[in-house]
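Starting off with a structure, shown below.
Missing here: one protein chain of the complex. Every other protein chain is in place.
Labels for the chains are A and B, by order of writing; each one numbers its residues from 1.
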Amino acid sequence: MTTTVQVDFRTRLQNWIPKLVLAPSLGVIMVFVYGFIVYTVYLSFTNSKILPSYDLVGMANYTKLFQLPAWTLAITNLAIFASLYIVISTAIGLTLAIFLDQKIRGEGVLRPIFLYPMALSFIVTGTAWKWLLDPGIGIEHTMHLWGWASFHFDWIKNSKYAIYTVVLAAVWQTSGFVMAMFLAGLRGIDNEILKAAQIDGASNWNLYWRIIIPQLRPAFLSSFVILSHLAIKSYDLIIALTGGGPGRSTELPATFMYSYTFTRNEMGVGAASAVIMLMTIAAIMIPYLYAELKEVK
Amino acid sequence: MSAITQDTAIRTGRVTRMLIYVTLLVFTLFYLLPLFVMVVNSLKPLSEITGGNMMSLPKTWTIEPWRQAWSSAQIGVEPTGLKPYFINSILMVVPAVAISTVLGALNGYVLTKWSFRGDKIIFGLLLLSCFIPFQIVLIPMATVLGKLGLAGSIPGLILVHVVYGIGFSTLYYRNYYASFPTELVRAAMIDGAGFFRIFWRIMLPISGPITVVCIIWQFTNIWNDFLFGASFGGQIQPMTVALNNLVQSSTGVKEYNVHFAGAILAALPTLLVYIVAGRYFVRGLMAGSVKG
Partner (left out) sequence: MRGNFGKTTALVMALTATASMAHAEDVEVLHWWTSGGEAAALNVLKQDLAAKDIGWKDMPVAGGGGEAAMTVLRARVTSGNPPTAVQMLGFDITDWAKQGVLANLDSVAKEGNWDAVVPTALQKFSKYDGHWVAAPVDVHSTNWVWANKKVLDGLGIAQPKTWDEFVAALQKVKDAGKVALAMGGQPWQESTMFDGVVLSTGGPDFYKKAFIDLDPEALGSDTMVEAFKRMETLHSFVDPNFSGRDWNLASAMVIKGDAAFQMMGDWAKGEFLRAKMVPGTDFMCFRTPGTAGDVTFNSDQFAMFKVKNPAAQAAQDEMAKAIMSPGFQSSFNVVKGSVPARTDVSDAAFDACGKMAMQQLKDAAANGTLLGSMAHGHADVASVKNAIYDVVTANFNGEYDAKQAAAELVKAVALAQ
């Protein structure tokens, strides 16, 4: 009977439903992510050891953190690891995607082979590569058995080169996933533009360099985000592959943070390193987010 | 969606094609090598591994390591193998994936089709949450789970995985729905369709590809998680914790063949998901998630 009132009520309800639907997700994120971050920041100013304590000690943990040679090393390692890992994974992913896109026979077989490493946990990846890279039993040993006596590959045993073996294993794990993202991007490109350019006499090189790759910008961005978050969070891989060694030469901030918080009973220092890590993440992510949110209307 | 099956218009010469095939072959070997090592060594007796070449095929083939890893290896005080833990993992993964996916879809729908003031900031907050290192949430999470009475239970684990899965699932759906014409939704609203009706009738039917992507991603991440499973699982430890107990024993004999068999067993469900759904995966990525 009173349709107007009903409609009014319905519209108002309709206005509220979207927010109500979003509310639980937002609520848990505010508590379980941002609340916990605030908590960690607080802990970094306390003298927490084995369990959280609430006695403030000012900047002591940060001062100590930057006095530790292991932390400087971890930061340096992260810079080496992250930049190489991101660049190489992207390069391999893009190359494979472009190659697979050339009407390749057996694409259906190759694609899952390139992708499957992403399905494995880093623990499994690390263990398998640890064996392969070990000169005594792995690739070097096999090459010697096959008669290539001068073959030499012992990076994992060398403090200076071990971090590069971590890059190798990490690239192995995720480059196929990056390939899938680029392949998806390539398949979305309008062929009419390409055909037109071909008629104008553009070479394949020019087509890729000037037309196709610029159009893959979203795929570049997405893979950058996924790769950088994996690089920063890398923990399991280090533990399984090198255990941080030889010596402490492959320690990363994530392993550093874990060991100070949980095995060295210096939770305050661990929290301080976590705060530095979070600041690094924010420094990388906020520009990306800004671009992301500006673009889509 | 016709674009999906469309190949590139680029034409290549014979030499180039040869090079392409050779490169692809080299990478195929690179990707398969570790799997080969794991499979081959899981089929050898232990003496052949510690004494010999890990790349060579077994001299004596045996499936005993697989049998042991599955049903009789010592995980705790009882020699149960990985079998009982498999069920724990399933009980945890299935609801966690389902809930986080549904929430992600609804969030993505709201954020793209029912925009309101501040929705971008909310999305930004959700997205940034993907990047929190899990090690730092361990202690406060334990306190909260304890207060909620969910410590050491499957619902507790599900809650944890849902919370840290929402960010990615929302990202996937939001980017996917963003490319879907809002006019259609507007039109349906004018016809009097409500929030859920539009979601059910219009959004859901087109969500297939991205749902595959989201499920694969969440399934892999949650299945492979060790830290939360070990810390909050209590008596209900998932497969990864059991695998860790099998592989990491610090003082004792290491049966590498059983370890490799166990590692493959633990990875089998995710491998299966990738192989079966792999083709849809690229489609799903293409259909949306790589858009900005």
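In this text, a contact is a pair of C-beta atoms (placed from the backbone, for glycine too) under 8 Å apart; a residue touches a chain by one contact, two chains touch by 3 or more.
On a predicted model such as this, the values are computed, not experimentally measured, just so you know.
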item	value
Among A:43, A:115 or A:156, residue touching the chain not depicted	A:156
Listed residues B:82, B:241 or B:273, member touching the removed chain	B:241
Contact set of chain B toward the excluded chain (per top definition)	50-51, 74-80, 84, 87-88, 91, 138-139, 141-143, 145-147, 151-154, 227, 230-232, 234-237, 241, 244-254
Absent chain, residues of chain A that touch it	49-52, 64, 67-68, 70, 130, 134-136, 154, 156-157, 159, 239, 242-249, 259, 262-266
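Assume only the chains that are shown with their structure count from here on.
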item	value
Where chain A and chain B are represented by their mean Cα positions, the distance between them in whole Å	15
Residues on chain A engaged by chain B in the complex (per definition of touch)	10, 14, 17-19, 21-22, 24-26, 28-37, 39-40, 51-52, 92, 95-96, 99-104, 108, 110-125, 127-129, 131-132, 137-139, 141-142, 145, 172, 176, 180-181, 183-191, 194-195, 198, 204, 207-208, 217-219, 221-222, 229, 232-233, 235-236, 254, 257-258, 261-262, 267, 271, 274, 277-278, 281-282, 285, 289, 291-293, 295-296
Touching residues (chain side chain B, partner chain A) in the complex	3-4, 6-12, 16-17, 20-21, 23-24, 27-28, 30-35, 37-38, 41, 53-55, 103, 106-107, 110-111, 114, 116, 120, 122-137, 139-141, 144, 162-164, 166-167, 170, 175, 178, 189, 194-196, 220, 224, 226, 240, 243-244, 247, 259, 263, 266-267, 270-271, 273-275, 278-279, 281-283, 285-287, 289-292
